[in-house]
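For this depiction, one protein chain was excluded, whereas all remaining protein chains were kept in their positions.
Letters A and B mark the chains in the order given here, with residues in each chain numbered from 1 onward.
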Amino acid sequence: MFGWDWMSQNFQLVMSGITSGCVYAIVAIGFSVIYNSTQVINFAQGEFVMIGAMVAAVLLAKFGLLVAFPVAILAGCLVGLLVALFVLIPAKKGSVITLIIVTIGASIMFKGLAQLFWGESAIPVPAFTGVKTAWGIEDRTFHILGAVIGAQDVWVVAVTALLVLGMYLFFKYALVGKAMRAAAMNSTGARLVGINVRRMIVISFVMASALGAVAGVTVAPVFYAKCNMGMALGLNGFCAAVLGGLGNFGGGVVAGILLGIVEKVFGGIWSDYREAISFIILLLILFVRPQGLIARKSRKG
Amino acid sequence: MCRKRFLLVLLIVAGLVIGLGGGMCLAAKKAPLAPYVIGAIFSTTGDNAPLGVPERETVDMLVKQINSAGGIKGHPVKVLFYDDAGKPEQAVQACNDLLADKSVVAIIGPTLTGPSLAIAGMCEEAKMPLISCAASVKIVQPVRSYVFKTAQTDSLAVGKLIEYCKAKKITTIGFINDSNAFGASGREQWTLLSAKAGIKTVALESFGTGDTDMTGQLMSIKAAKPQAVICWGTNPGPAMVARDMRKLGITIPLFMSHGIANKQFIDLAKSASEGVVFPAGKLLVAKSISGAQKKVLLKYAADFQKSCGKPANTFGGHAWDAFNLVVKAVSKVGPDHAKIRAAIEGTKGFAGISGTFNFTAADHNGLTKDAFATIIIINGKWTLAK
Partner (left out) sequence: MSVNVEAPSSGNVTPVARRRIGYQNPVWHLLPFILFVIGCMIAPRFADEKGMTMLIYIGINAILAIGLNLLMGYAGQISLGHAAFFGLGAYTSAILTVRPIPAEVIPGFSVGLGVMVGTALLISLGRIAGWKLGAGVVLLIMLSWIVKALHLHAVGFYGVYAVVMAVYAVLVKASWWKGVVTGLMTVLTGCYCFSSLRNVLAAGGASPWTGIVAGIVLTCVVAYLIGGQVLRLKGHYLAMATLGFGVIVEVVFRQWTAVTGGSSDGIVGIPDIQVMDSLPGFVRRALEFMVGHKLDGPQEYFYLVWGLVFVALLIAVNIVRSRVGRAMRAVHGSEVAAESLGVDTERYKVQVFVLSAGLASVAGSLYAHNAGIGYINPSEFGLMTSIQMVVMVVVGGMASVWGALIGAAAIQALKTWLITIERTDMRIFGMELKGLDPIVFGAVLIVIMIVLPQGVVRGLADLAGASWRTIRKRKRIMAGRGS
């Protein structure tokens, strides 16, 4: 049973798990960015990804990557701005329950609006690079050690790595990044030092939504763009964020990729209940170790 | 600020009250004297909108055609459309609305099994003829005297596929299904019928409707080494299955269900759709068949293309059948519910889009395996499989 077949089967699962894992990782980073500056969990994070994907779906085929990418990011930023201004800031003085409910409301509103504008069918999205066939641009595939991965999967991993690096540098060196960390740690103290906390909220939301939009554009060729793709991604991304420790970027990334792999491998074993596995893991972690699998020695931004 | 908030609240409450009152008023509309009113419940939003929207468009088109030809013996035909969003409880509310309206002669739809089963009992009790466009065999078995359906039962689709497997001497199958109602029902029927036919299912997997990649399940299927793979579901899942299979280099034949009988599958799966075999209504290969259905199919395809600007599909065809059954019955016996029911039950040899219908007291679906054609996709086009 544990022969070569089993190994190659599971290696394939690991490889494809990395792709979805990277998406969860980016969503987890989005959660952490917002949590770090506002102590809020943004349930609408998955919808940011969906918006990026839908915009890309509509534009990529006709206008190509150079137009679709920036427009999708802009759309994402715009949505993040709207959420921050009209949903978060008015509700900020409410209790935890208020904040949770308000972001849930935003999330289902976006899903409904997307359905109204773009319809409910899945939209095929051409891959970034690939071979031109009679049906449009299709993904190239590579074989590595007996497993097959597509060129788009490589793009997903590459983009994830770039985003993680970008976030790390931003929060470590940029003044705005340090200001956001300060605002999260102690909002009164931050205000005293002259940091505009409201602006921090807006910036963090815009960043998180831009991140989500980038993830959406990159992953749309693999996942197809559909208006209800946000929910599953958001929930899994949240699981990854909690597993890695809320607010911990590196942890979120590692946890996201691990979660993607576990999901795929479990799907290979018992596919009927595969949708439940990430939640089962989440529940177990929350019961046993709520601060996350990866212990943080110091509070990173 | 206090005042403003109070006003806002007053407005909200007033809006709710007006809405409730207005809703009641709108719903209890005055029953017109002359037109024949047909109720229609389709899933024009939700995951299965690609099925419900063509149904609604088909009925729209047919109503216009009939009314421009003078209606049914001078009476214009009016259709009240409701959207159930694929949810049984919404279909129940829509059905309540319709049952309360005394001028409704019959109800066509819903699109999906869940809502159909939810309202079947209500329509039976209220003695309202219901002609569903949904697939499950449980809608007409056990037979309820007022409930009919025009969509082919999934057991017929499974039967047709088993026929094809036997012809190609395939004895082991890896089965993967969508976990929604359509896929789950197909799986149930497959497990029942394949055992009787002596075909062994060596792998049984499922995917969620929102799933994004099927590698895990496909690797399990590959490990079990079946001779062919059957995927039962509605888009976009099957398209992903096809694409992932080709990507993983699994070259065994891939069969699917009538859930992919629309252009969207080919658009999504692109080159992976090559060689996929599935049973579907004969609309897709109308030019290649012969018989009474051919004329009807070609006319529908042409009309639909003209009025909606896109190719017709088999789901719209179910609504075509339901609507025309009602119209035929009403033009024969008038707007009485019991007479309409009897007229539909007595319909024989009705050449519709989904097949040729022969209703009996025990069979309220009226179709056999021959309602299906086995179709193979070659170069992005549908052709009859040999």
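Note that in this section contacts are C-beta pairs under 8 Å (C-beta built on N, C-alpha and C of every residue); 3 or more make two chains touch, one makes a residue touch a chain.
Remember, it's a predicted structure, so these values are computed and weren't measured experimentally.
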Option touching the unshown chain, where B:152, B:185 or B:235 are the choices: B:185
Residue of B:118, B:240, B:312 or B:344 in touch with the missing chain, whole complex considered: B:118
Chain not shown, touching residues in subunit B: 2-3, 5-6, 8-9, 12-13, 16, 19-20, 22-24, 26-27, 44-46, 80-83, 85-90, 92-94, 96-97, 99-100, 113-114, 117-122, 125, 136, 138, 179-185, 187-188, 206
Those residues of subunit A which, in the complete complex, touch the missing chain: 41, 86-87, 90-91, 94-98, 100-102, 104-113, 115-117, 120, 231, 235, 238-239, 242, 246, 272-273, 275-276, 279-280, 282-283, 286-287, 290
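The definition used in the following text is that only the chains that are shown with their structure count from here on.
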Chain centre separation in whole Å, for subunit B relative to subunit A (CA means): 35
Residues of subunit B that touch subunit A when the two form their complex: 45-47, 49-50, 176, 179, 205-208, 210-213, 215-217, 219-220, 222-223, 235-236, 239-240, 247-249, 264, 266-268, 270-271, 379-380
Subunit A - residues contacting subunit B, complex: 5-6, 9, 12-13, 16, 19-20, 115, 119-122, 124, 133-136, 138-139, 141, 148, 150, 222-224, 226, 228-229, 231-232, 263-269, 271-272, 274-275
